[in-house]
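For this view, one protein chain was removed and the others were kept in their places.
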Amino acid sequence: MSQKTFGQALNDALTIAMEIDENVFIAGEGVGVSIHQDPNMATHGLLKKFGRKRVKDTPVSEAAIAGLAVGASCMGLRPVVEIMFFPFITLASDMLVNHAGKLGYMSGGKSSFPLTVRVKAGVGFGAGSQHSHNLESWIAHSPGLKIVWPATPEDAKGLLLTAIFDPDPVIVVEDMMLYRMSGEVPAGDIRTPLGKARMVTSGTDCTIVAYGVALYTVMKAFKPLSEQGISCEVIDLRSLVPLDKACILDSVRKTGRLVVVHEANRFCGFGAELAAMVAEEAFEALKGPVKRVGAPQIPVPTAPTHEKIFKPGPEDVVLAVRETMKK
Amino acid sequence: MSQKTFGQALNDALTIAMEIDENVFIAGEGVGVSIHQDPNMATHGLLKKFGRKRVKDTPVSEAAIAGLAVGASCMGLRPVVEIMFFPFITLASDMLVNHAGKLGYMSGGKSSFPLTVRVKAGVGFGAGSQHSHNLESWIAHSPGLKIVWPATPEDAKGLLLTAIFDPDPVIVVEDMMLYRMSGEVPAGDIRTPLGKARMVTSGTDCTIVAYGVALYTVMKAFKPLSEQGISCEVIDLRSLVPLDKACILDSVRKTGRLVVVHEANRFCGFGAELAAMVAEEAFEALKGPVKRVGAPQIPVPTAPTHEKIFKPGPEDVVLAVRETMKK
Amino acid sequence: MKENQIVPDLQIRLYTSMILTRKFEEKIVALSQEPYRMPGMQILANGQEAVATGIVSALELEDVIISNHRSHGHLLARGADLNSLMAEIMVKDKGVNGGKAGTLHLSVPDLNVLMTSTVVGAGPPLAMGAAFAQQYKRAKGITVVFFGDGAAAEGSVHEAMNLAGVWKLPLLFVCENNCWAGAQRSEEHCAAQHIFQRAKGYDMPGQSVDGNDVEAVYNLALELVEYCRSGKGPALMEALTYRMRGHGEQDQQHYVDPGELAIWEAKCPIRLYRQKLLNDGVLNQAQIQTIDQDAETRVSAAVAFGDDSSYPGPETALTDVFVQPPSA
Partner (left out) sequence: MKENQIVPDLQIRLYTSMILTRKFEEKIVALSQEPYRMPGMQILANGQEAVATGIVSALELEDVIISNHRSHGHLLARGADLNSLMAEIMVKDKGVNGGKAGTLHLSVPDLNVLMTSTVVGAGPPLAMGAAFAQQYKRAKGITVVFFGDGAAAEGSVHEAMNLAGVWKLPLLFVCENNCWAGAQRSEEHCAAQHIFQRAKGYDMPGQSVDGNDVEAVYNLALELVEYCRSGKGPALMEALTYRMRGHGEQDQQHYVDPGELAIWEAKCPIRLYRQKLLNDGVLNQAQIQTIDQDAETRVSAAVAFGDDSSYPGPETALTDVFVQPPSA
């Protein structure tokens, strides 16, 4: 165990993966030489350690980067490619959705695509909507793709390692706002299983599900809620696909209430799936309306005053919990 | 009024739009000269009528086709472009999501993008998952884009005309399986308002919401359900964004139950949004679990035996309604 | 190693491969006319056999092939099993992909026909990834990707060519320029007269060839494959040919000038080559007949094999989405 930032934990995972498997390589725009000289960047120092053969700076060609991963993984390599920011997933989406997610199925199980795509997510660095746009629900809606979203340094390492050695295509979302967060990280080759959520707090009145940086928004709401005598069960989802349905359903069957929190647009966001699933499969347990906390249906704004409107805050979580408790 | 197929109704709409506004042009792969010589194709005969200036066959370049629409619409034209099949929307998605949907917002309202994208959807022609993949929830999740989905020849005409003259980007989804369906279509320049759902049948026990070809699957379930004494209120959504929330919520407040039906994958599909919305905003009215009928989380298969598993049938609708009635 | 001279033995193999493809696809034409025999869209390479045969014959088995919607010739030239191929095209469970690919997404990884994408233009970036893997593993093989003149307009093709050029990947880009993309002529989708002219922009050799002359195709392929194999980087080959049966079997070619079709009919790669082999005394009429007959026999057997198998069972619809599915 040692104290590491989220970014260092990712870096650790990449280092270990490359050490233990010759077939792992990384590629992307600036994964080798970066404009940042920052040990909290996931790929920091890897070029020096592993050389130009295995750490590939690419042209600004997102479709080709994804195509590289699909083609190389089908040949038995384990590519770990980076798409710099989430909105640029659009440019790679044909390769990911129509190819990585479907070709294995259509081969009748003859081919597999053990690739990993790292992508940076997050709101709040003032670059506006072409650099910030969380699209996890797109990926989750696409059959054949897995998607995980770590919230802690330990999970950053464990989920990335599991993703790299998973036989299927996995998208690993990295919240930019978390890179500098510190936490305990076990040494060595640790694997966080896909499809297992983490119970952060247990409680009796309301289940709150979140992932990534939104988890900390939830935790900030936790105290005021406790003070109001509301006992929340907070679940860190970790893996969106596969989804730990049992964990969520069991919790809601206990608490009778669900609040989902994410930074993506609420409309048709991943929270809709969770809310719908619960309203479908644990309806008899529900004591109040399911509630979704997420962004209004606007592009990610640029101005600080507007970002505040966009980004769900602890007060929104408190409000949502109180509303579902009212009924 | 006259009898027209769905395809002819679309063709009618395009003809009228081009006649009344010089700024309307159409572009896409084979919108001028097509391999099909079929009056049920939306663009049939338009090249002959309007000439090469306004009917533009393009290279196979989906990003450029969408870029053409974004750039030209910002200059005051009203482009109506076609993306041949829904899975190819991936290739146009950066232009649509990051540009058409966001640039107006980021201009501070100085620019507008009155463009229309026609896209063919549908399952059941045996071409497999690279030609069939309904992605309406992607579009609906993206701020700044509208999306409509006609189910009848009349709406095909009315919604397409409204879309073309709407000041915002609108995606018009055309179900391939409906092109040959006939119905009454009013003559002249008719407009179906965006954001107004259509009540197909009124009923008291269960609200069923569907759009496009799925509506007919619902109608096939209607009779057996009636025979079982279950009175359903069927809503044809017509427009996903803007969404006629009031219509759905009012109906559910009356019936106490909701079943959503679409052909897209159920997981994170548009039905999740509807189910979540109802569980959130009409919870107190719900007498049974919300139910979603949609495709399992697999790519659209090729074999007829597999397509049957994928495509929701009337029996699935009956089952869903009965399940929510049980509780 | 491949012959780098055109010897009779090779000539007979080239002819045999082309005629097999032709007979195979003619059977598909016939079956497509019967209701429900051939689900999906049938897209045939009739008239383009010399490209597939010429190029694939110049490859080693370790070389990887990435195909597109017009794939039958590529697979047959590689020696794919006719039975399981036909069964797959009929979407049957004994098909090479268990009835999950159909005619449009055939893949035979055992024979290094790694994948087929029908997203136009998607082949090149996939092939770039495969060629990268070969370079990474210091393998001897190269990758060949087939795409059309229409596909050449897709951005993905540019990205792949550029990246292959920067990284000097062992990748042969083969553009089958058959004058059409759907109902659009090359001039409508390609700004320059020739697609091979783009090669200079990626610092790779680019050449065109008469795609209906199987030996010319073979010879140029040998040269460019050797170039790629030697580690010098990618190359671009444009084969000029013609799509005789239109875009697909539903296409009535109402927009095609019959005169143009007749001209290309006269340039039929198989007819020309048959005549040449007869003239040169490589084969006589009887031998040709035997070869043709044999092809027909094999094709008929393949159809029987396909007929004998069933549509895949409903339960298999849900498998193969993941190698490691979520534990329920």
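As written, the chain order gives the labels A, B and C, with residue 1 at the start of each chain.
Here, contacts are C-beta pairs under 8 Å (C-beta built on N, C-alpha and C of every residue); 3 or more make two chains touch, one makes a residue touch a chain.
None of these values were measured; they are calculated from a predicted model.
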item: Where the missing chain makes contact, among the chains that are shown; value: A, B, C
item: Residue in contact with the excluded chain [from B:A13, B:I26, B:M41 or B:A66]; value: B:A66
item: Residue in contact with the excluded chain [from C:E25, C:E88 or C:E159]; value: C:E159
item: Residue of B:G32, B:P87, B:G128 or B:P143 touching the missing chain in the full complex; value: B:P143
item: Missing-partner contacts on subunit A, residue numbers; value: 29-30, 33-37, 57-64, 87-88, 91, 125-128, 130-131, 296-299, 301-306, 308-310
item: Missing-partner contacts on subunit B, residue numbers; value: 25, 53, 56, 58-59, 61, 63-64, 66-77, 79, 94-95, 98-99, 103-112, 114, 143-144, 146, 166-168, 194-195, 241-243
item: In subunit C, positions touching the absent partner; value: 153-159, 161-166, 187-193, 197-198, 200-204
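Keep this in mind: only the chains that are shown with their structure count from here on.
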item: Furthest chain, CA centroid comparison against subunit A; value: C
item: Centre distance in Å when subunit B and subunit C are each reduced to the mean of their C-alpha atoms; value: 36
item: Rounded Å distance between subunit A and subunit C, as computed from the means of their C-alpha atoms; value: 40
item: Numbers and ranges of subunit B residues touching at least 2 other chains; value: 87-88, 91, 128, 130, 297-299, 301-302
item: Residues of subunit C whose C-beta touches two or more other chains; value: 99-101, 105, 117, 119, 155, 321
